[in-house]
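Removed: one protein chain of the complex. Kept in place: all other protein chains.
Each chain carries a letter (A and B) given by its place in the written order, and its residues are counted from 1.
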Amino acid sequence: MRRHPPTSGTVTSGERDATQPQVRDQAEPSLSNATNRVDSGEAGQITLTVNGVTHHVDVADDTLLLDALREAVGVTSVREGCGVGACGACTVLTGGTSVSSCLALALRYDGAEITTAEGLDENDDVVSSFVECGAAQCGYCIPGFVLMSAELLAENPRPSEQDITDHLEGNICRCGTYPEIRRAVAVAAERRSPK
Amino acid sequence: MKLASEFSVPAPAEKVFSLFFDPDTMRGCIPGCEELVREDEKNYRGRLVNEIAHVRFSAGFSAAIQSISDEESGKEVTALLKGEDRRLGSSIKIDARLAVRPDADESSVIAYEMDMALWGKLGRLGEPIIRRRSREVELEFAKSLAAACGVPVEPAQPARAGAPAGPAASAAAPAAASPPVPKAVVAAALVAVLALLAAVLRRGR
Partner (left out) sequence: MREIEQSWVGGSRPRFDTAGRVRGMIAHVGDQAVGAAAHVAVHRATQPHARIEAVHVDEALAMPGVYGVVTGADLYKQLGDRLLTGPAFADQPALAHEKVRYVGEPVAAVLAADLATARAATDAIWVDYEDLPPVYDLADALAGTAYVHDELRPSSVFGDLKHLRGVRDTNVNYTYNLRTGDAEAARDAGAHTVTGEFWAPPTHHVPIELPCTIAWVDSGRLEMLTTTQTPSYVRQTIADLLDLPLSRVRVTTRPLGGSFGAKMYDRLEPLAAALAWTAGRRVRVTATREEAFLLTTRHGAAVSSSLTADAEGNLVSSVADVRYDTGAYADVGPRITAKSGMVAPGPYRIANARVLSRCVYTNKPSAGPFRGFGVPQVTWSHESLIDELAHELGEDPYAFRRRHLLREGDEAPMGTRMHSADFVGCLDAVANAIGWFDPLDRGTGRIRRGRGVAVGVKAVLTPTIANAVLQLNQDNSATLLISTVDMGQGSDTIMAQIAADVLRMDSRRIHVVRADTDATPYDTITAGSRSTYHTGNAVRRVAEAMRDKLIGLAAERFGVPAEEVSLTPDGPRAGSHEVTVAELVHGHFGARGATLTTEANYTSSWTPYDKETGRSDKVTEHWFAGAVGARIAVDTATGRVRIEHLAVAGDVGRAINPTLVEQQLSGAAIMGIGHALFDQLVLDQGQLINGTLLDYQLPSIRDLPDQLTPIVVESPHDDGPFGAKGVGETGILGVAPAIANAVRDAVGVRLTRLPLTPESITMALEENQ
């Protein structure tokens, strides 16, 4: 399944080029990788509750949720892999629903409850089953898989192998950890709701 | 990428040709053609300007006529077209061959064949998009031309993209010794190619 498209709002997706992230002006950026954009649109402050902690974040009208999370909030499990919503490395859960943060405008997520992989407990069924199944090689893409798996199990506690494939096919693991990932999701499902 | 097609204009060849002599008509048929200057017998320079989604662009281009053949059975021109849009970081180069031949029922057929190189941001659009867009523009141009002829008729179904152009193109004889300058044909060649160029550039934003 493809992750949900970013929520609709006042800004249409056609008005910005998603391949050119444009982030401006955070007071104390943690990474300062793309900050203080000189020529930017109008700013606004939004509130993001990330993994249970509330952050007030200054964003421009074209700031991506990905950049707001990485640079202002400081969560680095959310990663850019393609910039076009095709690889899943930037996946976050907002209110439990998966979103490609590399396509999502931050302004539309004012007030959102966001979960990233860091926010899952190490004893979480999905996290622990991924660890036990060795479902990570370089691990770069794995947080995205973990969140997609968490979403799947919330919707469908006992997914078939086909269900797992259908839900995770929009995420790319270039190391090819798919067999272990598939096993990990099945183990997590069993752990969460034993037969 | 190779693009080839032909379309019919529901007017006799002579009438089409005479329209090609009229710069105002041609300008109306080429989307965004703001300037078209003949530098010498074989070289043209021009500019396409357009505004799409609030982005104004301006692309300079040049056209160099490579060969001309003007026979009763058909007329053919080959030209090398080059264009550049700095703001879009893109270049285009087209080897074009264009033929016009009389058709039945007082109509004529314009056939083109081009090998187009598209480099930079626009080049990344991919072949399917460019083929689709060029077909749209071709229809648009044929319609404008038909309207200019005073005959608002749907153009004929173009040949399959990628197929060789009509028989006129392949059968055309090489340029005769010192032919009369066939302005009409030159203009037609430019028109078809420029329409494509404009199409491609418009799709850029």
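We adopt the following convention: contacts are C-beta pairs under 8 Å (C-beta built on N, C-alpha and C of every residue); 3 or more make two chains touch, one makes a residue touch a chain.
Note that this is a predicted model, so its numbers are computed, not measured.
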item: Sole residue of A:43, A:84 or A:154 that reaches the chain not shown, by the stated touch rule; value: A:84
item: Interface residues of chain A (partner: the chain not displayed); value: 19-24, 30-40, 70, 75-84, 86-87, 89, 116-118, 120, 122, 127, 130-131, 134-143, 146, 164-165, 168-182
item: Footprint left on chain B by the chain that the document does not show; value: 1, 84, 86-87, 89-91, 117-120, 123-127
